[in-house]
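Questions regarding the structure given below will be posed in turn.
And then chain A:
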Amino acid sequence: MFFLLWWMAIWVSHKGISERSVHIAISGSSALLPVIKEELPAWEIRHPEVRVSVTGGGSWAGLAAVSQRRADIGMSDIVPSETMARGMLGYPLGRLPVLFIGNQCTGVNKVSQPQLQQLLAGDIGNWRQVGGGDTSVIVVSRPLSSGARFMIERQILKGRSVSPRAIIQLSNGALYKTVRGTPGALGYVEWRPDLKGVVVMAVGSSRFDRTRGNLWPYYTEPTLYVRRDAPAIVKQLAADLSHSPAKAKFGIYPAQP
Partner candidate 1 sequence: MTVHQKNLRTERVQHALFLAAAALLIALGFAFWGTLGWGALRFFLRHGLNRTILGLRYHPIRGQFGLLPFIIGSLAVTLIATVLAYPLALSVAITATMVLPRRWLSGIRQAVASLAAIPSVIFGWWGLAMVVPLVRNLGGGTGFSVAAAGMVLAAMIVPTLSLLAIHAAMRVPERWVEGSLALGATPDQTLGRVVLRSIRAPLVEAGIVAVGRALGETMAVQMVIGGQTFMPRSVFAPGSTLTSEILNDIGLLPPGALGHHVLDVMALLLLLAMYGLVLLVERIGGREVG
Partner candidate 2 sequence: MDNEAPHINVTQLSVAYGDQWVLKDVSMTVPGGQVLAVIGPSGCGKSTLLRVFNRLVDRVAGVHIKGQVRVGDFEVIGDHVDLVELRQKVGMVFQHPNPFPFSVFDNVAYGPRLQGIKNSTRLRILVENSLKQASLWDEVRGKLRRPASSLSGGQQQRLCIARALAVSPQVLLMDEPTSALDPLSTAKIEELVLTLKGQYTVILVTHNLQQAARVSDFTAFFREGHLVELGPTKEVFTTPRQLATEEFLTGRYE
């Protein structure tokens, strides 16, 4: 009986697909999921013939899925390698600032870029060494798959790795909560408007100002990637999503001031 129902459900859903003839699969960085999900319902109403599915999985997975034709649009805040990029078109959304946050008891709210590099790499083990209290530095990082980590290892660590002793948190939210609750913790988060209870570090002469977030020098560039040979409707969707007004709500600033 159960299987009969199951088959009926499949049959009905197939019928649904045949009526809406185009199916577009989006996959990749979960940092972009909120923006996409905010924008998509309205877009689908405007394009009733298209059905869109969205899955996470991370930037790397998104890029791989597009180049292997398992998805139509890849969400990524990692810049693809040159060989990979050759077959793809990118639709950048803007800049997503990456902020360095410290636990409130470190006694430090400002570091130089070399200090930041040594802190993240694990070379500086105590906040005393950068003018703070006598507290061990605990680096909190995202896993290797993270776009924010990719940017930091390139831009701040100049190719070195984040400290191998770092605590790993999978999501931006868990990382933020870990830094807030762990004495001596230092981590980095993609900017979110609700950051509270942590110290947002100034780096060198740069201080993050949410009204002029696009001046902050550390950011990822979340981008939607499609294959060059993709149908027009896919490119249309990527372009529309990349111009979504919902971006600002989720901390994505326009690339140009």
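What we mean here is this: a residue touches a chain if its C-beta (ideal position, glycine included) is under 8 Å from a C-beta of that chain, and two chains touch if they have at least 3 such contacts; residues count from 1.
Per the selection procedure, all candidates are chains of the complex that A comes from, given by their letters.
Keep in mind the model is a prediction, meaning the values are calculated, not measured.
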### Message
Just to confirm the interface: in this complex, chain A touches which of 1 or 2?
### Response
1
### Message
Can you tell me which positions in chain A touch candidate 1 when the two form their complex?
### Response
1, 3-4, 57-61, 64-65, 68, 138, 143-146, 164-170, 174, 177-178, 181-182, 185
